[in-house]
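With one protein chain held back, the other chains of the complex are shown just where they sit.
Each chain carries a letter (A and B) given by its place in the written order, and its residues are counted from 1.
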Amino acid sequence: MTDLKQVNKSKKRVDAKAKVTGKAKFGADLKFANMLYGKVVRTKYPYAKIKNVDISKAKKYPGVEAVMTAKDIPNNTFGVIIQNQRVLAEDEAIYIGDGIVMLAAESKEAAEEAAKLVEIEYEELKGIHDPLESRKPDAQLVMEGTDSNQVVHHPLRKGDVESGFAEADLILEREYSTQYIEHAYLEPEAVTVVPNERQTLVSVYGSVQNPYATRDAVARVLETDLSQVRIIQDNMGGSFGGKDENISSMAARAAVMALATDRPVQMVNSREESIIESYKRHPYNLKYKIGAKEDGRLTAMEIEAVADSGAYACQTPFVTWRSVVQATGPYEVPNVKTDTYGFYTHNPYTGAMRGYGSPPTCFAQESLMDELAAELGMKPDELREKNMYRQNSHTASGQKLDNHTVSLQEVLDKAKKSINFDEKYEKYSKEQSGEKKRGIGLAISYRGVSLGAEAIDTTGGIVAVQKDGSIILYCGLAENGQGLRTVFSQVVGEELGVNLDRITYMEADTSVAPESGSTVASRSTFMGGNALKKAARNVKDTMIEFAKEEYGVEGNIIFKDNALYTEKGKKVEDFAKVASDAFHSGVFLSSYGWYKAPKISWDEETGQGRPYFTYVYGCQIAEVEVDTGTGQVKVLNMAAAHDVGKAINPANVRGQIYGGVVMAVGQALMEDLGFSDGFINHTNFDEYLIPTVKDIPDIDAIIVENPDPAGPYGAKSIGEPTVELGGAAINNAIAVATGDRHYDLPLNLEKVLIGRDLSREG
Amino acid sequence: MNKELNYYSVKEVEEAVKLLADNKLKLLAGGTDFMVDYRNEEDFLTGYDGILDLSNIDGIDEITESDNHIEIGAMVTHKDLVKSDLINKYYPALAQSAAAIGSTQIRNRATIGGNICNAAACADTLGPLIAFEARAILESVNGKRTMDVSEFVKWPYETEINDNEILISFTLPKPEEGTFSGFQKIGRRQALAITRISLAVKAVIESGIIKDINLVPGSATPVPTTFSEVEAEIKGKKLSEIDSKEIGEKAAEEMVGITGERWSTPYKKPALATLFRRAIKNLQEEVANNG
């Protein structure tokens, strides 16, 4: 590969300047003429019949322009997979965040005061709050129109686990649980819907993670064409998968009110509203049975993972699908029986959250591997090395890992070296004096890139070279804060030899950019990068053809430093001049690039096939200090080695690693919704705790690069792999420090000090 | 929001108490509790004629030294406490507790008077103030009243303050020779953390003997209180001979004696025992090092 100028360089983010000056606008910063402020009145109980709704007083409050219920909504349901999410609840509320009444008023204060005047009569019902209960055949049904509470079941069968276990010298059976996780994006949900703007029925502005999914929802709710709904995404104050269905719901509500009043309607959640209404990471209950020979070789794994889908299906079918694919962890196991399930409950609904279906399974399976190693008298890394994937290994789905570099050994070695694992493991495994004890623990993972068998996996982009040589990029993938504006600009800049300051990446606009699937699954660099690279290539070819004719150039033409050069290094013309000349000669300098992911396959009965077209590999090792007198855990160091194929922007990749590790620290030690019987008790950041700067470990972010043949410049994925490993690594480190193994997250003060959680209910 | 609400901002204590004599006014100090409560409580300002802003009153935001006492104005911020040479010199435990509160932004704004008058069960500076035998000085049109801080705070969110009074300062006796103090806090994270349990200690050691000791846990009992049983046990004894583990266990028992078995007791017992154990050990080390 020739020397890269833009790619594989830590280019400064193109959106940074606007953000450090406060000029970058976020959803709640927008002001439209004549704008109304929307508010939602939500249920008082997790499960209740809505007997009567009296909006008469609210309607009369000065400044109120609209008060509406489910009756006023053209089509009250939507959903990415199963369309059973209600915009507003009508006959019954089925989870604590269900909205019942919405209103719009001239001021925020008027909206808030009017909301207090809505009178709702409830009949509180006894709900079902445990998926292990709601799965039972005689359990009360949560979702109308169903005959069971099962949202989904994914089976995977490989070999024969019975004979596998019979072969084993040692069998361990353990049960794990992981908790609800709130995304806790710093920016609460915010959208503004403008009716009858330009050529569309509604335009939606704001904090939208997946513009096309939101467009689908709004168009469906309004019963109008997709072309009549325009979503224009503003800067997002974080999402992590969390601004999908809840934003669609918010946009649909605002849209109905905007059309009814013919005025823009802005809806912004308070933090409490955000935490109470928005979907969460699925809590999982996981049962693992593992069989191994004395020498550590795994013979069989039997896994059952039950996810709490809450009131709506949301993305449970896909989240649990990733779980079924990856539940064994990155190990060659000849006999595997995995079943993943999602069940409805009267709990907060659950959906996409960074990592999707793998943080829970990774926590369980990597904790189990450490426990197994200890039982076998092996070091944790030894057991991993005995079983982990190598080149041409076969996964639990029977997929041969041969089309990319399988780098588990490399990430493991690099992480170990960085944190001095061998020495520390030996030291900390011995008796330690004092009450503050140290430990070290590792976790490894593999992760399928992009959507796999969940949905059609395609992305489109447009590269439009303007007549002055500046370039406009469009892509259906949305900047969530993760940096894809910059990464995409780098890819195009590299192809066309143009510096980033001449490239403008437009915010996602569903009326302009091609529908590209959602900005999820850490797929943007790979999919969007490929699409834009193609588009740029097309434009490049056009320009080359033009240049050859126009300037009489022979041989190859090189694009670099904002100009075109001959192979021999002689400058042909400035890029800007070529663009201008081409334009004035009637040459079209825009191009679409459409990228369809490589073929995958999946058998729904057996879980066999090629579920993902490529994988990334990661290893994280945590060094902790446990205060055995108080239960406090300090994560001192974390070595995080991730194979990303190619780092388009190394500084960005490091940022994703730091962010993912710290998110995992929160999940492992402190994040807790205070959930009980359908109620969320921790509704703001004073009680739902995420790590502050004083809670972070020293992190060594180790970028490993084994270029993927299919990735743009070899690049693959980084966003989610960084968040799935920390839980197990910390749990394993605590086990080394204290001798105690834990099975339920979070590992808070109580669990670490006295071995169990405490709650007001006892 | 009550649009009829009056807003008063005064420069003298005299003006403030005159207003309070004739009006029912909600006191506003730094605002860090006020603004949260105003937002979260429907009836926060119900029945009040207005708001009395204390932040511009001269003379109640300073730390002053006299021969036998240090006076801490009620409007002194937690940041001021942390940075104050006087506080760090005479009352390290108070400076440490102030440093453990909230965040930089909160410490820059929240006042010690506001914090104590709010009287949350987990107010971190309450323990040290009680351990140092601080007195609260209140003023009204009828003159001044003084009482021990331990008396002033009756119950979570309840103090002895009358509707016509403002808290103007705390006075703390200057510690005698041989005084040691310390503060420990356990929270669920390292900043912006509500105290799960804490311990303030002030001890006077003379010739290796515990002449006097105040041990005041926070978030262990409804309001912080000095643990007199444990104190009685070790007063007069040789510091180096105290079994810190035993003391820890005794303290845990004393706590349960006050609170009864509560849902959080299984955690708080061992955690409190740890804090007491460490307080004694720290004392033993510090005294040994100081010769």
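Here is the rule we go by: a contact is a pair of C-beta atoms (placed from the backbone, for glycine too) under 8 Å apart; a residue touches a chain by one contact, two chains touch by 3 or more.
Just so we're on the same page, contacts and distances are computed from a predicted model.
Chemist: Which name from "Lipid II isoglutaminyl synthase (glutamine-hydrolyzing) subunit MurT", "Cobalt/nickel transport system permease protein", "Radical SAM-linked protein" or "(2Fe-2S)-binding protein" does UniProt give the chain that's left off?
Modeler: For the chain not displayed, UniProt's protein name is "(2Fe-2S)-binding protein".
Chemist: Looking at A:645, A:660, A:714 or A:727, which makes contact with the chain not pictured?
Modeler: Residue touching the absent chain, from the options given: A:660.
Chemist: Just to verify: which one of A:15, A:98, A:113 or A:189 makes contact with the chain not shown?
Modeler: Only one listed residue reaches the unshown chain, and that is A:15.
Chemist: Which listed residue, B:5, B:147 or B:288, touches the chain dropped from view?
Modeler: B:5
Chemist: Which is it among B:64, B:104, B:142 or B:162 that touches the chain not included here?
Modeler: B:104
Chemist: Please give every residue of subunit B in contact with the chain that is not shown.
Modeler: Interface with the chain not displayed, on the subunit B side: 1, 3, 5-7, 9, 28, 30-32, 34-36, 38-39, 45, 50-51, 53, 55-56, 79, 102-106, 108-109, 190-192.
Chemist: Please give every residue of subunit A in contact with the chain that is not shown.
Modeler: Residues in contact with the chain left out: 10, 12-13, 15-26, 28-29, 183-188, 235-240, 270-271, 480-483, 651-652, 654-655, 657-663, 684-686, 690, 692-694, 696, 699, 701.
Please note the rule applied: only the chains that are shown with their structure count from here on.
Chemist: In angstrom, rounded to a whole number, how far apart do the mean CA points of subunit A and subunit B lie?
Modeler: 44
Chemist: State the interface residues of subunit A toward subunit B in the complex, per the touch definition above.
Modeler: Checking each residue of subunit A against subunit B gives 109, 435, 629-632, 670, 685-687, 689, 691-695, 748-750, 753-754, 756, 758-762.
Chemist: Hey, which residues of subunit B end up touching subunit A in the complex?
Modeler: Per the stated touch rule, the residues are 1, 103, 186, 188-194, 196, 263-264, 266-267, 270-271, 274-275, 277-278.
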